[in-house]
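The other protein chains are all here in position, but one chain of the complex has been omitted.
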Amino acid sequence: MNDALDVALRLLVVFVVFLTFPLIVGQTEHKVMAHMQGRLGPMYAGGFHGWAQLIADGVKFAQKEDVVPAGADRRVFQLAPAVALLPYLLVLLAIPIGPGEGAVGQVLDAGVFFVLAVMGVGVLGSLMAGWASANKFSLLGGLRTAAQLLAYELPMLLTAASVAMAAGTVSLPGIVASFHWWWLPWQITGGLVFFTAGLAELQRPPFDMPVADSEIIFGAYTEYTGLRFALFLLAEYAGIVVLCGLTTVLFLGGWHGPWGADGLGWLWTLLKTALLAFVVIWLRVTYPRLREDQLQKFSWTLLVPLSLAQIALTGIVKVVIS
Amino acid sequence: MAPIPGSGLAKGLAVTLRTMTRKSVTEQYPDALPDLPPRTRGVIGLFEENCTVCMLCARECPDWCIYIDSHKETVPPAAPGGRERSRNVLDRFAIDFSLCMYCGICIEVCPFDALFWSPEFEYAETDIRELTHERDKLREWMWTVPAPPALDPGAEEPKEIVAARKTAEKLAAAQAEPATDRPEPGEGEA
Partner (left out) sequence: MSPLTQAPHGFLSPTGVEIAFLLVGLVTFGAALVTVTTRQLVHAALWLVVALGGLAVEYLLLTAEFIAWVQVLIYVGSVVVLLLFGLMLTKAPIGRSPDADSGNRWVALAVAVVAAAALVWVVVDAFRTTWIDLDGAAAGSTKVTGASLFQNWVLPFEALSVLLLAALVGAIVLSRKAKAESAPPPVNGRAVTGSSPSVTGSGIHPIEQGGEHGSKLVSTRGSEQGSEQEGAR
């Protein structure tokens, strides 16, 4: 009974985090982007500086009609948002925010593999949406999504493998537990590559060609309305949370901090994650979108060699110090 | 230019970050009234005491959005035995702001300073006919006309002031030398 309660509580906490953190990131994006462009952003919803804007958006989405195009593949079309969203919920379950059993939804032996595998599944949602919409722009978006995933899965995996090599384990809490401060310069290349590749996998600007609105309307999500569209957006922001949390755990030492407050480890994790989320928004505001072929070239000629070099470096240092 | 790779990217990031720390330029209009520049073209006010129904404004208006009706009245002679004078009396003066394109030509051409710009702009209506402002409404706008802004420092002196000063100087000069030159009383009114 106690075990069941424990599991239920953990699931509940992860679910609440899953529902709130993406909204917080979204609201931050509204405000940060506005101020970076010399605007104010939402100011009305909720009263104080528009804090409830995304809740208002959610209510609006819920009221909209759920349209399925006549020529669409109905079931695949309707299933796609769930396929896009659920993997991030599962990934969130495995990210540790503090030391010990209590600070992670579920300790997994092969955490790194689990996380990367399940994140890759999320892209299937975009593919299904792109194909099932019976719309050429959606199809183009789906194609771009697939090409992008194939290009960026590899550097992500390689850099994650580099960290796993350094730590000697593929368990996420295990990796953070064996973190030392000098890993930061050691794995910095890997960290940058991982973060960049993650941005591309999430289709965030400047790598948002799959949804490039000036070229292909909204890519795979063109035909979606109402709640299903909102789910896709939620998936994007949940993806930001997951990516930033993962980068924190793998490369920035998770709950380790300069002033090693033992009880406040989770605060360090959250702080680093929030900082990375800010960087994601910052990059979005600053850089224009790359072209699709530039993106592929960037991955295959820069990120993959860099991650391979990182693996080599990790191996050499590992052999030297052991 | 230092060709450090990525320096352009860093510069871009710096620009956005700097903008974020600055005050944003958004006007929160319904909550805070905008700070409009002087001579803002909001609405046209009519000071009908100055209007002589010369019709210049209505004729010059590119949109033909000024409607003027008037009739003539005869005024008894000022002095006994004199001729009767006729005078234009304004019956209607209306501007259709649904046609007006805010060019300001009517105000420029008015020889008697009867039309003025007012910065008021909140007169949107739900019925287009309401946008034809009759003379009483135009008169109300007149009271919102601000005083003309001060001239820029170093600007040319206004012509009427120059003329008045020259006259005054001439008068003073004439009074200083009454023996040589007889003062002409009509000169000051020219």
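In order of appearance the chains are A and B, and numbering begins at 1 in each one.
As a convention for this text, a contact is a pair of C-beta atoms (placed from the backbone, for glycine too) under 8 Å apart; a residue touches a chain by one contact, two chains touch by 3 or more.
The structure presented is a predicted model; accordingly, all values stated were derived computationally and were not measured.
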Given that one chain is not shown, what are the shown chains it touches? A
For the chain left out of this view, which of A:I24, A:A45, A:A82 or A:A110 touches it? A:A110
Only one of A:G41, A:P81 or A:G130 touches the unshown chain, namely A:G130
Sole contact to the chain not displayed, among A:M36, A:L149 or A:V211: A:L149
What does the interface between chain A and the hidden chain look like in terms of residue numbers? 71-73, 76, 108-110, 113-114, 116-118, 120-121, 123-124, 127-128, 130-132, 134, 136, 139-140, 142-143, 146-147, 149-151, 153, 157, 169-171, 292-293, 296-297, 299-300
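Here is the rule we go by: only the chains that are shown with their structure count from here on.
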Inter-centroid spacing, chain B versus chain A (mean Cα positions, whole Å): 59
Within the complex, which stretch of chain A touches chain B? 32, 34-40, 43, 282-283, 285-287
Per the contact definition, I'd like the list of chain B residues that touch chain A in the complex. 9, 12-13, 15-17, 19-20, 22, 24-26, 28
